[in-house]
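Heads up, this is only part of the complex; the chains shown haven't been moved.
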Amino acid sequence: MVDNDVKDLGLAAAGKLKIEWAEQSMPVLRQVRERFAKEQPLKGIKLGACLHVTTETAVLMLTLKAGGAQLALCASNPLSTQDDTAAALVKEYEIPVFAVKGEDNARYYRHLESVLAVRPQVTMDDGADLISQLHGEGQRGGDLVADVIGGTEETTTGVMRLRAMQNEGVLAFPVIAVNDADTKHLFDNRYGTGQSTIDGILRATNILLAGRTVVVAGYGMCGRGVATRARGMGAQVIVTEIEPMRALEAAMDGYRVMPMREAAGEGDVFVTVTGNTSVIRKEHFGRMKDGAILCNSGHFNVEIDLDALAGLATARRPVRPFVEEFVVEGGRRLYVLGEGRLINLASAEGHPASVMDMSFANQALAAEFMVKKGRTLERKVYVVPREIDLEIARLKLASMDIRIDELTSQQESYLTSWRHGT
Amino acid sequence: MVDNDVKDLGLAAAGKLKIEWAEQSMPVLRQVRERFAKEQPLKGIKLGACLHVTTETAVLMLTLKAGGAQLALCASNPLSTQDDTAAALVKEYEIPVFAVKGEDNARYYRHLESVLAVRPQVTMDDGADLISQLHGEGQRGGDLVADVIGGTEETTTGVMRLRAMQNEGVLAFPVIAVNDADTKHLFDNRYGTGQSTIDGILRATNILLAGRTVVVAGYGMCGRGVATRARGMGAQVIVTEIEPMRALEAAMDGYRVMPMREAAGEGDVFVTVTGNTSVIRKEHFGRMKDGAILCNSGHFNVEIDLDALAGLATARRPVRPFVEEFVVEGGRRLYVLGEGRLINLASAEGHPASVMDMSFANQALAAEFMVKKGRTLERKVYVVPREIDLEIARLKLASMDIRIDELTSQQESYLTSWRHGT
């Protein structure tokens, strides 16, 4: 058995079935896998991945392995691991995995160290925790950096951290911002986060959304996905923002826009998707209605200030799986879902496979690109090459059996000329 | 311990927490319970209930018990029971329950007989199985009918059956069609079924709905709820109907409308909500795409002709909880969710509490009405008295903290006069 720390290897058979189910909705990644199996572009490359250990991630792992990579995988969030998937990866597919749903922070970081122990040449991150460890935040960081050709990063939050590293001049190798590929952030962040956040809230609470007021903090791609779907389920939606341009878009999209201080008293359900910290905090808890439900779909569990809430609470108790009740001033009960961690992974299954198909095709192709070209790149954050991005879009359309128009030669010529006027 | 047949009494504590959670979203029923506790309108009445054994039903049971009723409860569907809720009702609240999730048909009918054994004076049905047994379909029916003052019925399907009984002249006592109350079918059927069907599909499959084509069979209240929510999640929606008026409404609501024979080849997901039989059948399976997903949100598991599908299949196997794969001609794989039983109860938790709040307030008040007035009624299907319906609407609005306008005296007079013209 390969090295691992998972919950229960007995779950492997169930996990395998689920991985196969996900794979059916990942036709683009399947095509990449077929080519990888032939061409072996990652042959002999040690690749350390820190990702949500879900069935979709499993399909990515199988793709990378088919390409010749030696893998080690840990979780990118203490609460997002699917234990049956982790077991299947270890037992059925012989991929080292270090991830247990509900692990504490110490174990979470031990798992990161287990991945670093393979001395990865390529890193694959979801939130930049692995790269952050490598850059001296972890115990063994320093000496490992030299081995690394480059990395990839999946999320908006991780890309923000990497750009901060680049700006500080400390980034030690090139990283591809997979998040910034159009086939990633326009789809995964919007349609994936949108649906799966609603899914997470419903599984945790079974509340009716119709007629309720949902406050969405942040109107980036994720936030607009959540807002669209909440409205699609019959909720009234309020958006909070810090950027005027996005706030204006939200208003024109028909949402009410206001500061969180005001929204606090109006919301029945709050969802944070900002990438920032303490978006809901002490001053807001005090204004909330009895029964208000709070959750987060941003990468880190810092968007709701849970310490402040705990400080205000006169009592707290779990009332359903992934639902904790905090009793505050005046006997008001506030409910926090999934410990403030990303609710779509805590109480649901994360993004559906068909959208991760594109995100992870980007990951696989970005890893290949990094192996081929990484040594020629600077220590910066790079975008996914446009031709990769477009090719993924084309493959995805084809897999959905959608055909589109092509430019006629007359049209091509028209588009490059400026002489046709009124 | 009261008489019971449940899965595991050890689940009672978890069930109790969940019942309390549901109760928080049922303010109207809570008010009814408070009055019932004082007035004891059901004192000494034996009430037999055949309902989905969910947390919301539990709150109804507690209400009826508070009103003085002696209860016995069985499931109205073999797959809809929440085993923890059943356990809690028995152990924590001393209510006899006969229901186990996944029971076979024989056990299902034994459970009906267990409820009939208490010789109910009031029946409470969800699909009319209990009443049907009482009317000679069951072993002990005949001699029990004489004791019954009257019954209530929750669903469109059950009301159709009862009207058929009335038309045949066999209905042996009056029944109130709770389903036909506005505060029931305009809300529970539309917003409840709409959301919970989507919820059931997502929990069973974790597929992305955006970009997929969802075929909704039936455009009654339930069907339009499902169609609205499927669109709200980004799906294209096709509606099939047999009634021209509803078909026209669906078209004007922006949906594509076509016969199932055509829709069969277009759909990625099929949802039946017609109350009819064999809505999807042999001729349709043959035209479906590889990977098509089939489920039902109608009351009975007859809407998808599963026998025909089994006959066509060269192989079948479970691939995820509540997902069974059938391989048919050409290697196409069709997936049936929850054995064709109502998917919102099979793989999710049924209608959210806040909408069942109104449905079950109608049930409780209909039971009270039947005890008071049943002996004066004919052997017919009755609607819920309008004043009950409006009172529930008023209480619900108040609980949502919504105030509305009141007619001025000038307006009242205007509305009753015909003399004001242009």
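When the chains are written out, they are named A and B in that same order, and each has its own residue count from 1.
Here is the rule we use: a residue touches a chain if its C-beta (ideal position, glycine included) is under 8 Å from a C-beta of that chain, and two chains touch if they have at least 3 such contacts.
What you see is a predicted model, and the numbers here were worked out from it, not measured in a lab.
Each chain in view is the same protein; 2 are placed here, and the whole complex, as held in this structure file, contains 4 copies.
To be clear about the criterion, only the chains that are shown with their structure count from here on.
The geometric centre of chain A is 37 Å away from that of chain B, both derived from CA atoms. By the touch criterion given at the top, residues 17-18, 20-22, 24-25, 191-192, 194-195, 198-199, 202-203, 205-211, 228-229, 231-234, 291, 318-320, 323, 348-349, 351-355, 400 of chain B touch chain A in their complex.
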